[in-house]
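One protein chain is absent from this view; the other protein chains keep their places.
This part shows chain A:
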Amino acid sequence: MMNPCSRTAQAAEDAVRPVRGYSNHNHERHQMSGITTSVNASAHESREYRNRKRMQGFREDVTSFWFLLPILAVFVVLFLVPLIQTLYFSFTDFNGYSMNLHWQGLSNYRKVFSDPSTLEGLGFTILYAIVVMIGVTLLAIPLAVVVNHKFFGHNFVRSVFFFFSVPSLAIMGMVWKYIFSPMKSGVVNSVLSVFGIAPIPWLSNSGLAKFCVIFIAIWAQIGWHATLYLAFLQSIPADLYEQATVDGASPFQQFMHITVPQLMPGIVTSTFLLMSGGLKVYDLPFTMTKGGPGYSTYTVTQSIIQQGIGQSQYGVGSALAVLFFLATAVVVMLQLWFSNVISARFE
């Protein structure tokens, strides 16, 4: 069965064909009657042809529009309208209880920049996103290279690493909270006590709490990203390695000069996902530490939820959300630009 698009294209083609036939016939006549008439007629034909072509394009655009309409409607209702509303609320004193709003100018934005807890949250969010992105990338690529080799039980090993990323980070946070408990009875501390090591204040020390949250985020995401790299690795032609081996390249040289450049599209995809996911992180730090001790593992998303919804300061929460949206857009665009520059270098 012909789909609507190809049917439209076929109809357009049919509409154009007689014009071409007419044009050929006319050409013969003009050869006999004179050059001027021929030029005028062909200019008229090409104009007509262009008009028909334009109409055909317009008809195709209209058809495409109807196909895009559902997703466009979802985008407008669930994304664009709330975004504009958020922008509007960020300039008001909306408290969630009264629609009698008052214009506040930039005061909510000033509050965001003068609040030490929000700034601390921003600092940890950036640290988390960057360290997790680098950590996962540096560990997932070698892991993918290792599990790409055939050995006994390699499918099982691939599955085990992938399964780490199956449970949600919120559940991971709850489980790891008990493992990293600062009490003597905490899992890690119990193991350490066997070797005579005193309990370590894992989640009750600011620095260690940051380490624990980032460590778990890296641990949980390595497997998923290694699977992504594995898919890219398997598309690298084997003869590249064969030629390199014949030329006497060492495994490290092969990794650096064949594997890494060939993986570049995978690295761009993986780091993009890690960076955008890292910037909006909420579940893992919240379930593990609720943002503590103090504000050491506080995140921007937690701040938006806490101030906006929890404390009924929708104006401040919206201002923070707008700023965060812009900052994330800039960071992600910079990252894409940087990735493109690197990719171009390896091409």
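Please note the rule applied: a residue touches a chain if its C-beta (ideal position, glycine included) is under 8 Å from a C-beta of that chain, and two chains touch if they have at least 3 such contacts; residues count from 1.
Here is the rule we use: contacts and distances are computed from a predicted model.
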Name of the absent chain as recorded in UniProt (options "Sulfate transport system permease protein", "Xanthine dehydrogenase family protein subunit M", "Nickel-dependent hydrogenase large subunit" or "ABC transporter, solute-binding protein"): "ABC transporter, solute-binding protein"
Residue of A:G123, A:G277 or A:P293 in touch with the missing chain, whole complex considered: A:P293
Option from A:S165, A:T259 or A:Q313 whose C-beta touches the chain left out: A:Q313
Candidates A:F161, A:W176, A:W202 or A:F232 - the one touching the absent chain: A:W202
Where the missing chain touches chain A, by residue: 95-99, 111, 114-115, 117, 177, 181-183, 185, 199, 201-206, 209, 289-295, 298, 306, 309-313
